[in-house]
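Removed: one protein chain of the complex. Kept in place: all other protein chains.
Labels run A, B and C following the written order; every chain starts at residue 1.
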Amino acid sequence: MDSSNSAVSAANAAEDHFAEPARPTQEDRARLTDPAVLKNLLEQMLLVRRFEERAAELYTLGKIGGFCHLYIGQEAVGIGAISTLRPEDSILVSYREHGHALARGVDPGEVMAELYGKQSGVSEGKGGSMHLFDKTKGFLGGHGIVGGQIPLATGVAFASKYLKQNGVTLCFFGEAAVNIGSFHESLNLAALWKLPVIYICENNRFGMGTPVERSSALYDLSQKALGYNMARAQVDGMDVLAVRDVVMEAVERARKESLPTLIEARTYRFMGHSMSDPVHGHYRTKGEVDEHKRHDPIKLFTATLESVGQLTQEDVEEIDRKVREVVEDAVAFSERSDDPHPSQLHADVYTE
Amino acid sequence: MDSSNSAVSAANAAEDHFAEPARPTQEDRARLTDPAVLKNLLEQMLLVRRFEERAAELYTLGKIGGFCHLYIGQEAVGIGAISTLRPEDSILVSYREHGHALARGVDPGEVMAELYGKQSGVSEGKGGSMHLFDKTKGFLGGHGIVGGQIPLATGVAFASKYLKQNGVTLCFFGEAAVNIGSFHESLNLAALWKLPVIYICENNRFGMGTPVERSSALYDLSQKALGYNMARAQVDGMDVLAVRDVVMEAVERARKESLPTLIEARTYRFMGHSMSDPVHGHYRTKGEVDEHKRHDPIKLFTATLESVGQLTQEDVEEIDRKVREVVEDAVAFSERSDDPHPSQLHADVYTE
Amino acid sequence: MPIITYREALNQAMREEMRRDDRVFLMGEEVGYYQGAYKISKGLLDEFGPQRVLDTPITELGFTGLGVGAAMAGLRPIVEMMTFNFSLLAIDQIVNSAAKLLYMSGGQCKVPMVIRGPGGAGHQLGAQHSQALESWFCHVPGLKVVTPATPADAKGLLKSSVRDNNTVIFIESEVLYGTKGEVPEGENLIPIGVAEIKRPGKHVTIIAHSKMVLVALDAAQQLEKEGIEAEVVDPRTLRPLDTVTLIDSVKRTNRAVIVEEGWPFCGVGAQIADTIQLHAFDYLDAPILRVTGADVPMPYAKNLEHMCLPDKERVMDAVHQVLYRK
Partner (left out) sequence: MPIITYREALNQAMREEMRRDDRVFLMGEEVGYYQGAYKISKGLLDEFGPQRVLDTPITELGFTGLGVGAAMAGLRPIVEMMTFNFSLLAIDQIVNSAAKLLYMSGGQCKVPMVIRGPGGAGHQLGAQHSQALESWFCHVPGLKVVTPATPADAKGLLKSSVRDNNTVIFIESEVLYGTKGEVPEGENLIPIGVAEIKRPGKHVTIIAHSKMVLVALDAAQQLEKEGIEAEVVDPRTLRPLDTVTLIDSVKRTNRAVIVEEGWPFCGVGAQIADTIQLHAFDYLDAPILRVTGADVPMPYAKNLEHMCLPDKERVMDAVHQVLYRK
């Protein structure tokens, strides 16, 4: 019996499908990428950055309430990853999802209006910053319970496979979420049932004030995949093109072979955990934050595009002007939108 | 920042502390083991076997009710493992815990009386087969929710370390339990906080009717330890001495270095999942069960002891007679014990 | 009308709904090869195959959440809890995802899912395996809670639940699985949210759900011999609750006894009592009495377990009290 078992285990020892952190520089990658794509990525990163800088102001002005978690510093992850998707694909994220929503093309005005809690918001003002939904775009939230979106994303991938829609699901979560049970249960299910889902762990080093070294016994998080016989990769989350390449591979694996992947993107949060949290509390120094800001993904990417001659200083300013306008329009739209009508209170608790 | 991170991860890549499945035969081990210990191990295995064979009869007679999960076929795991402990150590098990309780020296009469639901039972008739407790022996249950005992055992180990009692905790669970969140959360906590706990996964191939290949994406279960940077081992769970040696090492690691270990013991369940389950339903054939019975841990061990000249046929029969008496006394004790007094219904819901 | 068991009724309901709609699938522990821990899914794997009848690992949180995600994405999962005791591990996904997604998304994300399995006590299963937690689910806006007592209700309500576009918590009973009753053939949907008067009477209203309906009917039969005509009302659905039928009955009988298997404090009966005193205050000739499970974790010992569960005698005592017969 033991032999039969070892036979089994031989056939199924934790094979380590580890994708080496890809070697090329961002310049190398840029040279190999369609200029239109490059421009679009930069535009999206700038849009997200400006959108959130503005949201931060509006929060302090009391226009936005509740918890508001900014993505500033991490833009390369969501934008690089989502740039690989097709319309039939789906995205689920934690509460830190403004950037992902915008990257997926959710209307900035409707996103801002949601932060304002207006009827015209993507979730009709009922969700707020943590619960953005746009089903028409396959953007399925916006989830507030750490790890909560992981089984959901696994189920969305299950449905796509079941319905033979050939869609791929991206599931984003923070590094602190890998310690929660739903991560473990979901990855096992996805590997066991061969589901087309890609788990993207945005390792920004902290869960609120707790560094990864104090929350996980294993720091090299992509290795968590070994426990599930799942393909894995680690990538520099400050390099939008590196993220794009790694995710593209995983998307291929999901779409062609219906297999899941766990990707760890090493990034950093430039702002506090949420708007109610200081930029650097007891848990990190200003020096540390500044050090990381030297790797600002947008700075890096702009420099790259200029060095490979894809963009001039002027082009960048032009793009920046453009996205700032988009943001101002979003704010104006939100300002002139109405609060949800009181009759909405009891609407959508149940459906027909 | 990436560099700083990789520095971290270099310092903390999932090191694989894998203890090679020990090579020596059971004979080799027997020759190196104190004869008194060998005799004691055999006696315990026979006691558990006879106790449960009798319990099975009594269940069909309606003397025992509820769920009753037998350990027959797996005795070598619990008995080999528990033989390494000291009085200050603790044990937590799933609902399949008769054998572990007896191995720990819990009074057979009180265990049987508990199965009868009598006031004289270890849990005063309130627990039943699934919830045996004897705190004086550090036997802390008997837990019915799959995986439920894993965080508890982790906490018992935490307390022993906190109180500097130098006790070690053994936590037993089935192979199907590794897929549940509490396993994942607990192992991370134990590794992160360096707790003196040993997780013993009794891989009897099935969770009810589901073979491990259909419940876990990774079949070599001890490799789950890789995700937590935890020491691990795999052992033939039909070889009581092999189990004893592997657990002894882990106990050493826990007691000396306060470090956890995950051990997978490959064993097999000879009976149905519980008394209400057929010995071999749709999910396995009689042939498969019979094949595994050829590796009966008691048969193997008796043969070994005879071959190395530690025991004669007569000795074995003598031991068997003795344990059968113990079992009959336990039954008699249970028969003459009283049902819990009605006043007990509301006792011990709360304590002073 | 054919007479079948509650178990068979559930099996038929799932089979018929799975034949009718490809998007309906069944998922849970041992629902496939093992044919279901309580054999409710007998034969479904053979008929519908492993794509639509899935054995899950023991990961209630994971597979329930997976079900919610699948429902968001267009499927109609039936998630079997081997018993509802284990749903505690999945409760975060039930309460924070299934019940809230529609609302949080401003009406975009429907979660048409049925979570079903046995609730309450079996026989000597002990404290962790004998819980009747319906009041918890009833507390949560966004969920519907169905608790059929008869084979006909089980089939008709399960079919309606599978077709409902909301998440339905469908609580069965291990003790009822073997009970028999007439079940109309074919399409016979029983609407969610409609109570049924299981036995008419004019002296007292006994309100009971799930297996307590049988206890109430027993008591009513016995009471009849004493000349007491008890009306037994089964809400069948606890959320939404058919208050109209309940209140109407109490207004006719002026007395109410509520029977439930679960723990007394904050049980469903408390809510029903509150509803009655609010809407029938002036009609009540006696305080509303409740007969509930004992306020203790379920003990294993047979004699103690017996003391925990509401029985005919305790229901009759309560009726006598509200009628001031003793």
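As a convention for this text, contacts are C-beta pairs under 8 Å (C-beta built on N, C-alpha and C of every residue); 3 or more make two chains touch, one makes a residue touch a chain.
A quick note: this is a predicted structure, and the numbers were derived from the prediction, not measured.
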item: Which displayed chains the unshown chain touches; value: A, B, C
item: Touch criterion as defined above, residue of A:V93, A:A153, A:A176 or A:L300 at the omitted chain; value: A:A176
item: Sites on chain C contacted by the missing partner chain, in the whole complex; value: 61, 85, 88-89, 91-92, 95-96, 99-100, 103-104, 126-128, 131, 133, 135-136, 138-142, 239, 241, 262-263, 265-271, 273-274, 277-279, 281, 284, 286-290, 295-297, 299
item: Absent-chain interface as seen on chain A, which is shown; value: 65-67, 114, 117-118, 123, 125-128, 130-131, 143-148, 176-177, 179-181, 207-210, 214-216, 281-283, 339-340, 342, 344-346, 349
item: Residue numbers in chain B that touch the chain omitted from display; value: 90, 92, 121-127, 131, 133-135, 140-145, 148, 150-160, 162-163, 181-182, 184-186, 188-189, 192-193, 347-352
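Just so we're on the same page, only the chains that are shown with their structure count from here on.
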item: Whole-Å gap separating chain A and chain C, where each centre is the average of the chain's CA atoms; value: 41
item: Averaged-CA centre spacing for the pair chain B and chain A, given as whole angstrom; value: 43
item: Of all residues in chain C, the ones touching two or more other chains; value: 57, 59, 61-62
item: Overlap residues in chain B, where contacts from two or more other chains coincide; value: 179-181, 214-216
